[in-house]
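All protein chains but one are shown in place.
Naming follows writing order (A and B), and every chain is counted from residue 1.
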Amino acid sequence: MTTSSGTPRALRWFAVLALAASCVASREARIDLVAQSGPPAAERRLTGGDGTLYIGGYPNLIWIIDEASEKVVGTIHTKGGIPRRLTLTRDKKLFYIIDATQEVVEIVDITSKTTLDTFKLSESNKRVRINSIEPDPTNRYAILLTRTATRAIDRVEIGPSTLQQYDLKEHKIIRTIDWPDGQERDQANLMFSPDGKFLYFLGNEILIFETEKFTQVDKWDVSNFEQGLGQVSLAFGGFGGLDTVNDEPGFLTTTLTIEDPVQHRRMIGVGRIDLNKRDLDFSTLGPAGGVNIVLAPDRKHAYGLESEVGRYQFWTIDLDERKVTSRAEFAGRPRMSLKTSSNGKLLYIYNAGHTIDLFEAATYTYLRTIDLDGDVTTAFYVVPKQRGQ
Amino acid sequence: MITRGRWLLAALAAIAPALLAANAQTPAPGQAPQTQKPSDEGIPVTDPVVVGACGSCHARDDKQRMTRISDRRATPENWELTIRRMISLNNARLTPETARAVIKSLSDTHGLAPDEARPIMFEAERRLVDFTYEGDKDTHTLCSRCHSIGRVLSERRTRDEWTRLIAMHRYYYPGIDGPSGGFRRGGPPPGGAAATARGRAGDPSGRGAEELQPMDKARDVLAKNFPLISAEWSAWSAAMHTPKLAGRWAIAGYQIGKGPVFGQLTIAGRAGVTDGFTTDARFTYSRTGETVSRKSRAIVYAGFQWRGRSADTPDDPGAWREVEFIERSGQQITGRWFTGDYDETGIDVTLRRVANDPIVTGTDVSALKTSTSNQRVRIYGANFPATVQTADIDFGQGVRVSRLVSRSPDMLIVDVDVSAAARVGPRDVSVGGSTISTPLVVYAKIDNVKVVPVAGMARLGGIRFPKRPEQFEARGVSYGSDGKAGTPDDLDLGPVNVRWSLEEYPATFRDDDVQFVGAIAQSGLFTPNVEGPNPKRSGNRNNVGDVWVVATYNTTTADGAVKPLKARAHLLVTVPLYLNWDSREIGR
Partner (left out) sequence: MTHLKPINRKAHRVVDLTRRENGHDVVALQQPPTPPHFPLGCSLAFFPGWEADSTGGTAGLCQPVERDIFDCHLGCFWPAHVPDQLNHAPNWTGTCATAQKDWRKLDLVFPG
């Protein structure tokens, strides 16, 4: 497990120099339509940093892309089938993959690009579909959200959504966890505390479970967080699941929608949840609309992608100043997803298809495209270079 | 190149035995879970062919009721879909002949009554109509997400059977629980923040179980309104018989873009096929004189559902299909004959039995103008006597048949004078004692034109997938005696000649669809462009788009000036279908 505090001195000094060099680029905010022209000044090629990009694709692989050269430098071949749901462990060493049939889980070691394990729960006439998987920080067990479909000779029966604890070493279910309030859920955004002692059910109410017997020990109603603030709705994940790469361990940055009790105005905001302290540090930014927000690696900025049919905008959000500092239309298209580069200078647009488009974060200028050999089928991870590796 | 489902199954067996094993239907001995019994209200299955084909998985009780099968009634199309799924996904093995026999048998004993089938005939007729199930909007929306609601309304099931239908959907398409299918609420839609901001998200913790899930609400609606046992079916299943259809029939039809169709066909029996018929048809497009001869083979299901194909042999899938509804009197049949890769080209037909008495089936013109003489009308029918006179032909007040130009047993050609005093409105036409109801109208002037269909659809194709063209037609409109548009006395004057063009429909600023979607001929036929990404289009987009289809009709004002009347329709030009679910076995 590595954190930013483990950086050797020499590397840190180098990073400072590199950062200083890149600060030569102007960072003026612009609120007009930017031209979609070619790359900036020829002397300096703006790249996303020195991290690694991961994305799964057809037919059975995960591309490993070197961020600086933007070239595919390796592939992980999945044995379990077409990868669909990709979960990166907190220590950034393993991928947990659920395949397109939702029945097979595969654990791959990223450094060696090898499959460590595959398993499935389906057997004979029972198809057990695994909707999400959350491994504990030590990779001893995982929490699975499953639903079993049983095939009888002349009919099928669909079971309830179930939360189960799966022992990764013994390869068996060791516990079924009761749903909080006895209420079955079709979806569960789960997150372990960094020390693995607590399991959080994320939602408008965050439920805290201890991880010995998985009983609920506390509840935090975020939706009624402050008097006079109004109803708060939090958005977690989505198809790709939670991406916590840029968050500090134990923290989670997410998007909020707030409806205040006086004007009944719906507003959008960004919130940083401190799971340990049960604190929500948030900024309200403006009127709610269809925008997806991602946290930049410096944790001082976030970027937004607003998509309406025929109108696509990039946003820059300054979290220190607690406001949207620029918005501009760009020539986008439907079905885009956004991530920031590991140095925060580029914006990556992926989904759907076989391209990753690169934009300069400061000016929203389109730079170039990474072309892959196949269509992407999973979430996209931008992993900064691990110091000390 | 076209892939057949069975080929895929064989390829699958070769390539992925593990996958096939997971799907294997025949359970190992001792592993099969106990099947549940058929319900008490289930309809027995007594046909040994069905029992033999289906009984290895669908157990029968001592009252001859089979699990699942007895608890359901459906149209032949839906039974065929079920059997194809049994073969492709459940390892059932049936020869095509057996499959056809099972479809026939179950459509008869577990089918729909005429009154149950009539409202959803559009489904089997492959018509692109606007239809909403008014009984419950939520059910309509939920079930229409993926397929026409007509498929759902072609079913009658016990409550448990409706539940099992829903379970089947969730088994084969697990994503249906989520936002794309909408069967269950749980959790916000993808693009979580966006949907939450629009107030469209559910609780992100995935609850909300206090209210019924959408799938359960739909199940309740369907179970209540489309139960297995109904008065209509009880009555029909007792009375059902296939009328003796052999003999001569007069055809009156209409094909959009080509106009009226008249002719005759002969129906005869079909050796060796229960309730099977053959037809030999000959008909003419009255506008152009084009004559068509066509044979077909058909089967009547449930005593009133005619399904035919223009085929000379049983294995010929036939270029034209026939879906018709036989009236209980056995004297009239209505339906649609259709063809095209998307069944988009069709003739709406009415068939009337020709016995010995004269009958009138229609006219070639649809409108007669007041204060105009010598308008030529062809009157179609059968058994017109050789002694017919102008005095025997009646168009109603103000219309005088001035001359009988020619006469044959099937057609009279007359010239009519319409006086200034003739009242405008729909007219019946009689020849002797036989009358056809409102084949035409009397009008004073064309007040406007309209385009049909007002909402059209075409699909790109031509390289890898077939095109779906769209035929438009412009029709004259008269506002009737009140002179006001949009009132009940407005008259449809039939097709008029117009100049066709396309205009951009600006769904977004900078819309440029009209350059890419395709072209409209002066016949009103829109032919779409090819499919696939178009590198000449920004964003490498396809040639999709929506455009206005504009019809311009030139009229002349009283002082001789040319005044164009315009009407328009919306046309959606969209992507191909990559699946073809259409019926392949019915009628063969």
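Quick note on the criterion: contacts are C-beta pairs under 8 Å (C-beta built on N, C-alpha and C of every residue); 3 or more make two chains touch, one makes a residue touch a chain.
Just so we're clear, the structure is a prediction, and the values are computed from it rather than from any experiment.
Peer 1: Name every displayed chain that the left-out chain is in contact with.
Peer 2: A, B
Peer 1: Decide which residue listed in B:89, B:240 or B:525 touches the omitted chain of the complex.
Peer 2: Result: among the candidates, B:89 touches the missing chain.
Peer 1: If I consider the whole complex, including the chain that's not displayed, which of B:264, B:310, B:363 or B:542 touches that chain?
Peer 2: Answer from the full complex: B:542 touches the omitted chain.
Peer 1: Using the document's contact rule, name the residues of chain A that touch the chain not shown here.
Peer 2: Missing-chain contacts on chain A: residues 58-59, 82, 84, 100-101, 309-310, 333-335, 352-354, 372-377.
Peer 1: Please output the residues of chain B touching the missing chain, sorted low to high.
Peer 2: Its contact residues with the unshown chain are 1-5, 8, 11-12, 15-16, 19, 81, 84-85, 87-89, 122, 127-131, 141, 144-148, 150, 172-176, 179-182, 189-190, 455, 457, 463-466, 505, 507-508, 511, 513, 531-534, 539-542, 544-546, 570, 572-581, 584.
One rule holds in what follows: only the chains that are shown with their structure count from here on.
Peer 1: In whole angstrom, what separates the CA-based centres of chain A and chain B?
Peer 2: The separation of the two C-alpha centroids amounts to 47 Å.
Peer 1: Inside the complex, what are the residues of chain A that reach chain B?
Peer 2: These residues of chain A touch chain B: 102, 122, 124-125, 127, 129, 147, 149-158, 161, 181, 183-189, 201-205, 207, 233-239, 255, 257, 266, 268, 288-293, 307, 309-310, 331, 333.
Peer 1: List the residues on chain B that touch chain A in their complex, please.
Peer 2: For this pair, the touching residues of chain B are 22, 25, 27-28, 31-33, 35-36, 57-59, 67-68, 164, 167-168, 170-171, 174, 177-178, 184-188, 190-199, 201, 203-207, 209, 507-509, 538-539.
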